[in-house]
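Here the complex is missing a single protein chain, while all its other protein chains stay put.
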Amino acid sequence: MSAELLKALRDVVGREHVLHKPEDLLVYELDGTIDRSLPDAVVFPGNTEEVQGVVRACNALDVPVTPRGAGTGLSGGAVPTRQGVVLATARMRRILDVDPVERTATVEPGVANIRLSEIAAEHGLFYAPDPSSQKACTIGGNVAENAGGPHCLALGVTTNHVIGMEVVTASGEVEWLGSHGPEPTGYDLRGLFIGSEGTLGIATKVVVRLVPVPETVVTLLAIFDDVDSASETVSAVIGAGLVPAALEMMDTVTLQAAEAGLRCGYPPDAGAVLLIELDGIEEVVRGQVTQARAACNEHGATEIRTATEPAERELLWKGRKGAIGALGRIAPNYYLLDGVVPRSKLVETMGEVARIGEGYGFPVANVFHAGDGNLHPCLLFDEREEGATARVLEAGAEIMRVCVEAGGALTGEHGVGFEKNRFMAWLYSEEDLENMRRVRGVFGNEGAFNPCKVLPEGTGCGEMAHQKGALAAAGPDAYV
Amino acid sequence: MTGWPLIEDAPDTADLAKCVHCGLCVNACPTYAITGLEVESPRGRIHLARAVAEDRIPLTEAVQGHWELCLQCRACEAVCPSGVPYGRIMERARAQLDAAPPAKGWQRRLRRFALRNVVARPPVLAAMLTPVRWFARSPLRGLVRAAGVLRLIGPLGRLEAQLGRPGRPFRPRDAAGEGEVALFTGCVMGELFGDVHRASMRVLERSGADVFAPRGQGCCGALSAHDGDLEQARRLARANIAAFEASGAEAIVVNSAGCGAAMKEYGELLAEDTEFAERAEAVAARVVDFSEYLAGRDLPAGRLGARVAYQDACHLAHAQGISAEPRALLDAVEGCELVETEGADMCCGAAGIYSLIQPAMSGELRARKADQFREHQPDVIVTANPGCQMQYEAAVREAGIEARVLHLAEALDEALTSD
Partner (left out) sequence: MSEAAAQASPLVAGRAPEAVVAPASLDELRDLVAERDGRTLVPVGAGTQLALGGAPREPFTLVDVCGALAGEVEHEPADLTAVALAGVTLGELDAQLAGSGQRLPLDPPHAERATLGGVLAVGAGGPLRTRHGLPRDFVLGMTVLRADGELVKAGGRVVKNVTGYDLMRLWCGSLGTIGIVTSVAVRVLPRVETIDLRFEVRTLAEGQGLAERFLRADLRPELLDLTKEDGRWVGVVRLTEGAVPKAESIAEADLAPSSEGDYLAVRDLGFQKEEMLTVRASCPTSAIGSTAEALEALAPSRLLVRPLAREVRATWEEGSLPEGDAVAGAVGRLRAGLAESGGGLLAERIPTELRGALDPWGRPPTFARMAAVKAAFDRDGRLNAGRYVGGL
């Protein structure tokens, strides 16, 4: 890194908030994914002005900037693909305001997702989107990825709950998008920014909508002999006119891992389970539970457990939320995918996924948001086997292709990032992608702001692919 | 190809590979909470260990700094979905530092000397701590505190602030005999927390247990292991194993969370020891925490009219997974109003000898506890580990409140006595 850059960064944030020693940079080369690239420096601005100062300094010196929250992302969004500066929001984690009348909270981007529900609890409110990494992931990262979670089925994802942000744009300007509650006039720039994967700018203040805690919540754990009957049940539940708060499926491989790791009382011998959560006032929920149970029974549920106490429900969710990580207990490595298919294609697609896994010789664990057709197949492998990493990536690509061909999408909640940017052409024409390029231009991103993410281009991005191969061959590593 | 200087005690490649760098641990980590730096998080430290293992980077002073700032509280282990044995990785990483310290070598040597020749030797330890006990109870202490002389000598001042009013020592010979239940007496615990042992004995007896303290037992070895002196830790473990085997006790009750966690892991520590591996497993299987033991027994309710803030000891909650039992025991006490403070399960910064070596970070964490105490104004703070107890004495003073700090055993004993 140039002395000029180091000085410029230190001038903005102060000496102690710039990391540049190799040992200090190492962990910032990765997030939760496969891709790695070492930054030249990591800076920790403490407020909006400093974020702006860092972005401007980097722009002036033509240095790439990559924003980073907690680094829990699953598509390489926080990986500094073309080196340069990682702008971490870890120092910006103040709660600025909680307003029970407007039912909003205003926070800095480094605040952990779970914190929002914690601070809202005393007002009988909570923050709805709940990614499985919610204890660690930050609201800034959630905004970037338009994060979802099991409870987004009825309540929607981040874009339905973040109503305004102060941002520093890629060009270094400070601007409010959206509002503190009411709906602003003109183009929905807020909606455009959310889910732009940190390529248009960095949110420096975030206003979230808080919703009342449901009066009654019932979680059903329905146990099935196989995935097919569980999938059919999902359709039946939806067909019965229910929109559960959450509708999740886990297959036998996942159940065994979760039970081994988290001891949450799952039946490890079952072929599949569904977690169905219904909420609302007791009078209404009671009827819905009856309907949901009937749907389960009709489609071959061998057992249905009902949890109404918070502790019981938490236990059931603990397994679900920790399930993917728990796979680390049954395989040295796994590659977690995120694809979406129309709900009616679930069974068919799962069959295809299993077939692909078998063809490559990788066991597949499935844990996913069945209610919205968002699949998370995990390919289990051991990278110490010669060529396993390359093959698992190929298998992953094939699975993505299957999702696209089923009329689905490349990602339901993890983002395109660097991981899938080369698949974008499967879904979108050159002119479709041109729209996204134009949007980048509107926010002043000339290619160096979180480079190589979402769109398959940008000079220097190709190097990562080589690096990927080299790194994969090198170390004992796992792929989330 | 590896950069480990002490290959036989290097972090296991399989252990390191278990980390899928998902990042779910970062927020559970106290040092990350304070610094906001991922290099000061479990993922960062594991990634550094991998980089050294792969010879990507040498074992430098910077690496040492990041590893040594770790409290080894193992809060990360409790939230890790992949089951990464972080505690084991960090002990072994420290063993590398011990073998070839990039910096502060003399400090490490001094610590090793003290741990091996003072802490691990009951007569020496007793000789050293007797004046401390005397000082802590003497009127002189008030004068010294008022004059602030100890503050001039940093570590001594900090130690003074942590001292409660230690009662008589409690050594194995004070409860010699035979029985089903063996009480583990430890090293510093027996010298400075004799009251806790006596309270434990009384409470265990009220639960119908036949308790005694086997001879030949000594320091559990946790302090050495955490500092990377695995050789010494194994030596102490073997001595304890022999002593407890000889005692014939069915259960080994430990009232110090750090010791309990270490002893439950004797099997792992001695896995490579052909003579002791199986014996270590067998003894480890008999180790139970004080609250864990009582959870399965009938204990009269007792009475304690007080607002009580229970603070988890890291090595009880995170390493042993015991957090409900102590609360349930307190909850059963009549008049005991349990208050949950924010961050009750976050490390207080005591962490064995950490508060002496990393005073700044330790102080930050203590201040967090002090803030909570000030906000909730408990009458009694209860915990389950001597180091934590000492740290809370200092935190209470920092908070400027009048709360008493008690070990769970003391709280229950008081409740049962006033019954």
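A few comments on the model shown:
Order as written gives the chain letters A and B; numbering starts at 1 within each chain.
Here is the rule we go by: contacts are C-beta pairs under 8 Å (C-beta built on N, C-alpha and C of every residue); 3 or more make two chains touch, one makes a residue touch a chain.
Here the structure is a predicted model, which is why all the values come from computation and not from measurement.
Taking every chain of the complex into account, the absent chain touches A. Contact with the chain not shown here comes from a single listed residue; of A:Arg293, A:Arg343, A:Arg391 or A:Arg422, that residue is A:Arg343.
Listed residues A:Gly239, A:Pro268, A:Pro310 or A:Gly387: the one in touch with the omitted chain is A:Gly239.
Mapped onto chain A, the interface with the missing chain covers residues 101-103, 124, 145-146, 148, 152, 156-157, 159-160, 164, 175-192, 194-196, 212, 214-216, 235, 238-239, 241-243, 279-281, 283-284, 287, 340-344, 369, 372-374, 407-416, 420, 424, 427-429, 431-436, 438-439, 441-443, 454.
Just so we're on the same page, only the chains that are shown with their structure count from here on.
Contact residues of chain B toward chain A in the complex are 13-14, 16-28, 36-39, 41, 43-44, 47-48, 50-51, 53-54, 56-57, 60, 62-63, 66, 79-84. By the touch criterion stated above, chain A contacts chain B in their complex at residues 19, 21-24, 26-28, 30-32, 44, 70-72, 88, 90-91, 93, 110, 112, 133, 135-137, 261-262, 322-329, 332-334, 474-480.
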